[in-house]
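Apart from one protein chain that is not included, each protein chain of the complex appears where it belongs.
Order of writing sets the labels: A, B, C, D, E, F and G. Residues in every chain begin at 1.
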Amino acid sequence: MVHEIILAGFGGQGILSAGRIMAYAGMLDGKQVSWLPSYGPEMRGGTANSSVVISDKPVDSPVLNSAGSIIVMNKPSLEKFESWVDKGGIIIIDSSIVNKDVSRKDIKSFRIPATKIASEMGNMAFANIILLGKLIAEKGTVSVENFKKALYAVLPERKHNLIPMEMEALKTGMEYNEV
Amino acid sequence: MVHEIILAGFGGQGILSAGRIMAYAGMLDGKQVSWLPSYGPEMRGGTANSSVVISDKPVDSPVLNSAGSIIVMNKPSLEKFESWVDKGGIIIIDSSIVNKDVSRKDIKSFRIPATKIASEMGNMAFANIILLGKLIAEKGTVSVENFKKALYAVLPERKHNLIPMEMEALKTGMEYNEV
Amino acid sequence: MGQRLLMKGNEAIAEAAIRAGCFHYFGYPITPQTEIAHYMAKKLPKVGGVFLQAESEIAAVNMVYGAGSTGIRVMTSSSSPGISLKQEGLSYMAGSQVPAVVVNIVRAGPGLGGIQPAQCDYFQACKGGGHGDYRQIVLAPSSVQELYELTVEAFNLADRYRIVVMILGDGILGQMMEVVEFRDKEEIADIEKPWAVTGHGGKRKQNVITSIHLDPAVLEKMNQNLQDKYRLITENECRYELYNSEDAEVFIVAYGTVARIAKSIIEMAKNEGLKVGLIRPITLWPFPQEAFDKVKDRAKAFLTVEMSSGQMIEDVRLAVNGTGPVYFHGRMGGMVPNKFDILAQIKEIYSRHINS
Amino acid sequence: MGQRLLMKGNEAIAEAAIRAGCFHYFGYPITPQTEIAHYMAKKLPKVGGVFLQAESEIAAVNMVYGAGSTGIRVMTSSSSPGISLKQEGLSYMAGSQVPAVVVNIVRAGPGLGGIQPAQCDYFQACKGGGHGDYRQIVLAPSSVQELYELTVEAFNLADRYRIVVMILGDGILGQMMEVVEFRDKEEIADIEKPWAVTGHGGKRKQNVITSIHLDPAVLEKMNQNLQDKYRLITENECRYELYNSEDAEVFIVAYGTVARIAKSIIEMAKNEGLKVGLIRPITLWPFPQEAFDKVKDRAKAFLTVEMSSGQMIEDVRLAVNGTGPVYFHGRMGGMVPNKFDILAQIKEIYSRHINS
Amino acid sequence: MAIIFQKPKALKDTSMHYCPGCTHGIAHRLVAEAMDELNIEGDTIGIASVGCSYNSYDYFGCDMIQCPHGRAPAVATGVKRSNPDKIVFTYQGDGDLAAIGTAEIIHAAARGENITVIFINNTIYGMTSGQMAPTTLLNQFSTTTPYGRQADLHGFPIKVCEMLATLEGAAYIERVSLHDVKHIRKAKEAVKKAFKVQQQKKGFSLVELLSTCPTNWGLNPVEALNRIRDEMIPNYPLGVFRGESLEV
Amino acid sequence: MAIIFQKPKALKDTSMHYCPGCTHGIAHRLVAEAMDELNIEGDTIGIASVGCSYNSYDYFGCDMIQCPHGRAPAVATGVKRSNPDKIVFTYQGDGDLAAIGTAEIIHAAARGENITVIFINNTIYGMTSGQMAPTTLLNQFSTTTPYGRQADLHGFPIKVCEMLATLEGAAYIERVSLHDVKHIRKAKEAVKKAFKVQQQKKGFSLVELLSTCPTNWGLNPVEALNRIRDEMIPNYPLGVFRGESLEV
Amino acid sequence: MAQVTFITDKCKGCALCVHACPKHIIKMNEQSLNEKGYHPAEITDMDKCIGCAFCATICPDCVIIVEK
Partner (left out) sequence: MAQVTFITDKCKGCALCVHACPKHIIKMNEQSLNEKGYHPAEITDMDKCIGCAFCATICPDCVIIVEK
């Protein structure tokens, strides 16, 4: 089984760390993993994305030309990546930021107002976690247990106090159903 | 006919300009010529040499591995270049500086106390011209007439007043016979 | 095997260097390799080492030259434009045989170019960016694990041969995270350096590190010694991976990140009944001729894939020496080769040379 | 033909540049090419031009970059270590397509090396001293007359293709005097430069000289344009001399000074009944494949002679592509190949491939 | 009603890529205002360096050249020497000008090269994510001084204006700040004066603008301005270091 | 009878290649005398630069490294940072230190790198046959200023000590002269002090020695010494520029 | 009477104008996101504006036009 995941949005939305957390959790699950960020100055202000591969076999290429699961947190990313979703794959959209929907019929799309929900939870920065929740619920990419461990490993210590809240956010995402 | 000439001695003895004068005269004689100096810091204090080729045909290589005529104005140069003289070729030595003689029997050697003669003429700097005189006398490398013109062309204007003396020195060299 | 960590390629290089006994790092920031410096800046002071940000790449390489001359293990890292600036220094180090490890996490050029991954500095690394007849060992890892292992090895090779070893990566390798498994203890070649300048202490003759010899005969001799050393390295240190080579008919030749992409293509090709193998040079210099000799009898064609306009392909053609066709697939400017495109090209090669 | 002068090679380059309409020179002293600067320092002020001694080779090449960006003809010159320092700048000029002429009077390396003649910067000049996928036209004159003529031509080529043209000489060529015959008037290609930055004066759109494109797709496109240009140059601008080639069986391949030595060997060989020809590449990049194609049917073997450890030989082998043996004769460190040694090697080749 | 403040003409409409609150934007505007007021945009050739402002040609309307890291003064010299009647300026950061480009700036100043240098001192390498610059203050944290800059390990900050003021070729050298409106207005005059010095062929002119890098300082834009006032100015005193009495 | 003057031990017997009367030879001796008197030859690593003194390792007895043109301070930094207890000095000409090596010397000084720099200012590039150096005086002839150095074309001479004195990392900076016995004796003290500063880990020390290049000045050795006195000193005043009160 | 106009889509939400305005009549609109993804600045009480252009002078992104 190979999970290929792309996360994309504005710099500052936690796109990169969301990817790292997934890769870390995958590693704890005993999988082979890779994580590749877009990098450089375009990160600031511009868009950022990261590619994660979680696989039973060694990861051939960390560079994705397509992916089974894509999370988008802004409009340019939706426009760029919609066509990248594998047939039958899923796309998860932060609908509080992206008002457009996908046009493809051969993929499954989920719209979650993650930023809005996160704001209501008191911290906009949880939006990425909410979206990851949905991904895990749909695809079983990583185990929830190791996801939590991954949070501890990836986040700097000064943010560890937030982790219970983040797990809360994850659950919210996992259980979110479009209305 | 190809004349290959090497001139060698201390930096400051006029080794390089002697070569240029010969090349220039050769050009005026309607020949193809090349002049190649040794260059760089070893010139100062150390030894200097220059290679001149005067030929009826285009000059293939300005780099000499041997020569028909070699003029040496110090001991290290004699030691270095004695073996470079072509069989049957000539070597002309400033005997006021080099007290050693050649050991080869298959070449013709001339010993002229050029620096001493030049000093007596009032200018040590003429030594190189005296030696060139001998070379021209022995080999007819260039015409005396064009040699004079070459002096005017190669020497800086402020030295042109010395040219009559230099021609005198040339004659002295041409007529010098070992005693 | 020891600790398993999820690590960025750049950080793995830095950690590997420290494990290899390199406690001195001199560098100047440039994307996409700056994490090496950040890691060193954090870690080296804690292990009694020295991290120094130089005023430029030129100063950095010359600090490395100085430190390496004293016999210690030392490293610098940069990316393409910065490596261009180091060329004079690298030529000096070659001439005076000072060992060091230099990392180039290549970005797309020429000029300021971009910061996305590329392999367009192959010529510079393998042929001669600097002046004069010299070589450096060039290692091309293709995973974070290999970045670690080859970095350790780089220091051993550098000391063993008194040579500069360059690690040639690209932005993907530098920036990606993978699991890396560290050995408990590194094998560090224990090499005496009687030539090092450390102050003679009145106990031995003066040591001099120099590359100038105004007498051409002496300089030629010095060069001959270098060439002898290069021959020895060519004989002993060629490294490569042959993948799926037993019954392959078409061979992809690729290194670094691109070799990984090649492996996924080989899987895809297998599904379509195409027998595709991979020659992955690990040492780019010395170039592994042997790998080509081994497959010469069965290889019907070669396809060199590079993130460049075609640089390694010259070495591939020299290695193949006219005994088979050599094709090329290249992307430039930070674009990464697409596996579907390459697969299509392989099918075309098949139809021309095998199924025709 | 006009004036005949006995002139140093270095001076002939400088005079040729001025005749070609180059009134701006930026450089930094280094043996054995400094006479170029001395000549320029004397002459340029008298013709309203600018001679400027830069603080370093890096500053010099960047002054050239700036001046060339404004559309004027401009030159710099240096020797091996100095040329290494210019590599970053040359890569920028390639990326932003700024024309200029750069002279490298090669000395022996690596490192500080020596100041005697060498050809050990072939790789650097022809493959890639700087980073990224780029090329520069490399011209290899072999007489003072040709230094003059190719320098003039270099400026025309540079402007025509918006490219850097390098004149690759050696210490012998730079330092020797020969008779040079100047044309009364040079043919100066009259090329519009609408891209030049000269201030838009409110009359046209902004012009920008740049090499950075952070979007890889854009940078790839820019690189493709460069590659297209390089292909065009390869098709149109290969230059070479075939000498004594009609019935030759063994071909010496040599450029610059060494090609002259080769000619004297060919004479000597003729006397011994050996049929030896010469392929003299005049453009080292683009490398004149055509010359090899022309003699392929009759050439039994090739002998590459270089003042290096063997650099051009790779291009020779690529050109020959396995259709014949390629031998090598090299001297290093400032030593000049000896005609007797080469003749002996030719005899050996003869006995192996022709008289056996 | 009349417009009393708007984007200068010499700045294009393109929105700038700088981080929120970064004073690079203000510095750009000041340069453009000087071009507008002296009516020189059409005669000006700008030299973009390597740093966050690598693509300032996307914002300035004049002809421009992007050049290698640190070498802007050399590139400017090449341009000016071949086009002495054009106005030439460089726009350089503190990493660019005071680290890798040290030799080039010093020699351009020593030569009295008739160019104008706009020098953005934000005590950090912005573009490459916050490494120490030669101007980084003692004890300042950066990605390459994770424990703070220490004099004994990393040396002392270089005061560029003070150093260049020792060179006879430098006609006008001033340090200004962008931390509040009053100082921005003063900075504007300095920038304009620098261009005038060039117009009048008086030689080398340089204005150092104390600037922010909120992103790499880890401060919000307002805190960042305060840091200029509270920490930078005490170390980098404002004022004219050469050309005090220069009439332009 | 006792020997009161002879070649210092830290100078080898090898005869030097410098031109007749060139003060490089005197400068070498002063450095060697300092090594002898401080008894540090065995702990010293010298850095030879590129200039007439490229091969000073043929004359100095200590371990040495020959390094690229201008980069001696960087090489010295690499040596010193990895061998903090060794004595490290560079020996550099004015072309090497003040032209191509400007960035390296300034940053070594700014870092307060604990090394000693012996700086030979002979207002010319000796080795490459007499081109203009950054220190070439106005109106001085050289092979690249054949009509004399003009401020408007070639800029102004750089005063290295004055410039470096603006840097806080510089512990001791002095300019001395080699034009007569009295000044040579003073120079000797300065060189020795520079090494002592390093021994005591006080930071960067540099001694500028006003020197001759009879060959490229076109003067005989005696005239050349007079030129230092009559033309150089008025432009390059002698004295301590930093570390006046430094106790060593 | 003065008038300030914000080219809202250029605003990066840095709030420098908010702090520079002597009349304290600029605030960040936390409700809206512009096309760049920032909360833009906006004026709260135009009548109080004295047209001093402090806001425009400090704005790094030329967002603000001031008329009087």
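One rule holds for everything that comes next: a contact is a pair of C-beta atoms (placed from the backbone, for glycine too) under 8 Å apart; a residue touches a chain by one contact, two chains touch by 3 or more.
Since the model is a prediction, treat every value here as computed from it, not as a measurement.
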Message = Considering all chains of the complex, which shown ones does the missing chain contact?
response = B, F
Ask   = Which one, F:16, F:31 or F:206, makes contact with the chain that was left out?
value = F:16
Note = The listed residue (B:10, B:126 or B:147) that touches the chain absent from the view is B:10
Key: Residue ranges of chain F at the interface with the undisplayed chain   = 1-7, 11, 15-16, 18-26, 29, 180-181, 184-185, 214, 220-222, 225
Residues from chain B at the interface with the omitted partner, ascending = 10, 45, 74, 97
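Methods note: only the chains that are shown with their structure count from here on.
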Task = Could you tell me which pair, D-E or D-F, is linked by more C-beta pairs in contact?
result = D-E
Request  = With chain centres taken as the means of their Cα atoms, state the distance from chain A to chain C in Å.
outcome  = 34
Note = The positions of chain A in contact with two or more other chains are 40-41, 45
Interface hub residues of chain F, defined as touching at least two other chains = 54, 66, 68, 99-100, 102-103, 106-107, 127, 134, 154
